[in-house]
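For this view, one protein chain was removed and the others were kept in their places.
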Amino acid sequence: MNAPYYKFGYFNDEVSLIIAFIIGIGFGFFLERAGFGSSRKLASQFYFKDMAVLKVMFSAIVTAMIGLYYLSVLGFVDLSLVYVSPTYIIPQITGGLILGVGFVIGGYCPGTSCVAASTGKIDGMIYLLGVILGIFVFGELFAWIEPFFYSTPMGKIILPELLNLPYGVVVFAVVLMAIGAFAAAEWVEKKTASKSGGN
Amino acid sequence: MTTITDTIRNEVIDKTKAKAEKTAQPYWNPYLSGIGLGLVLLAAFVVMGRGLGASGAFTSLISAGMNAVAPEHTAANNYFNEYIGDGEQSPLKDWLVFEVIGVFVGGFISGSLANRIKKSVDKGPRIGSHKRLLFAFVGGGLMGIGAKLARGCTSGQALTGGALLNLGSWAFMMAVFAGAYAFAYFMRRQWT
Partner (left out) sequence: MKLFEKLVKLSLNKRLALTAAMLGVTALFVGNPYHGAKLSVDKAELALMVQKESDQISPIEIAEWIIQNKIDYRLIDLRDENDFAEYHIPTAENIIITELGSSSLMRNEKIVLYSKDGIHAAKAWFLLKADNYKNVYTLYGGLNAWKDKILFPRVSETIDNSEAVKIAEISKFFGGQPQNNSQTETAAKYNNPMPKISTPAANPLTPSKKKKKEGC
């Protein structure tokens, strides 16, 4: 009944690194299974040809969200011990926009580029070098970025708190939204396919 | 005679086998892959009390590299010195670093099982390889900056924070799609 196990001291940091490795294997495996080792497949999302990014991402979010919700309601997991990163709304939206542009130019996000690189994609390896340079530049310019980086702090805040709704209601709304998005994605894919002559 | 026909037959079988081995298998149903991914994320929540990530591991890698080359410069940098910590242990002895090593291995395992390991440059038909690699580098650079500004990338913020209903993560996720769709027009020659 005492999950998350790490936070209750069931194992030490060394063991946690082994667990990290195993969890990483699972992460990489399913990313590759979904076809996310291919930049062309990922980028197709933004031309309405193949909505796999949206489908995979939202089914993963819904699965983990529902799982965590029910495990917490049953008292198996102490939800308050699961780390929620604090929100700094304006820098995060700005970062998201830059990241989105980088996504469609580079064709990957950091996680998927690892899978691309390990399955032999040269563009994935070059992309990773770009990521490393980008982080280096960010860090070197940090003194200059710092005031913006820490602007608009909202603390640790989740949607149920923001909307003042019970947690379960937000879970329901996200599930509903995801199913709507899936239906829309299937419809859009069919439409794009018929436009370009079934290709 | 029987031996000759046998050899021929064996050769034919070997050839078809080789052919079958070379063809990459189709990708999984995206919803099933998503559920798999979601279960891995859930396991991270239950066992560790934290989610997945990727870009943080590269920050640790850079911090370690910089610390080795120019320790004073790194210590003076407010961003990288957080990743160095008190210097008692290597910044590479970090949860995310080990997780990302696992991602490489997991991707390789899945790719091998499906015959998808191939040295190639992935791109649309209307662009040359060199230009594609340049775009990959530039895109990666923007991604690095964006991910650090947003305090996480698609895995650390969108996926993990999305499942935790974190406000900042949902705002981030919408911004990622908005940015990508807004810029997709200018990149159409690369992908379509």
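Some observations on this one:
The chains carry the letters A and B, assigned in the order they are written, with residues numbered from 1 in each.
Note that in this section a contact is a pair of C-beta atoms (placed from the backbone, for glycine too) under 8 Å apart; a residue touches a chain by one contact, two chains touch by 3 or more.
This structure is a prediction, so every number in the text was calculated from the model and none was measured.
Here the missing chain is touched by one residue of A:15, A:73 or A:163, and it is A:73. In the full complex, the hidden chain is touched by chain A at residues 1-2, 7-9, 59, 62, 66, 68-70, 72-81, 83, 85, 166-169, 171-172, 174-176, 178-179, 182, 186. Contact between chain B and the absent chain runs through residues 29, 31-32, 35, 50-51, 53-56, 82-83, 85-86, 96, 147, 151-153, 155-157, 160.
Here, only the chains that are shown with their structure count from here on.
Centres computed as Cα averages put chain A at a distance of 11 Å from chain B.
Taken together, the chain A residues at the contact with chain B in this complex read 3-7, 16-35, 37-41, 43-47, 49, 52, 55-65, 67-68, 71, 76-77, 81-89, 91-124, 126-140, 142-143, 145-146, 149, 154, 157-162, 167, 170-171, 174, 182. Contact residues of chain B toward chain A in the complex are 27-28, 30-31, 33-52, 54-55, 58-59, 61-63, 66, 77-80, 93, 95-111, 114, 116-124, 132-133, 135-159, 161-184, 187-188, 190-192.
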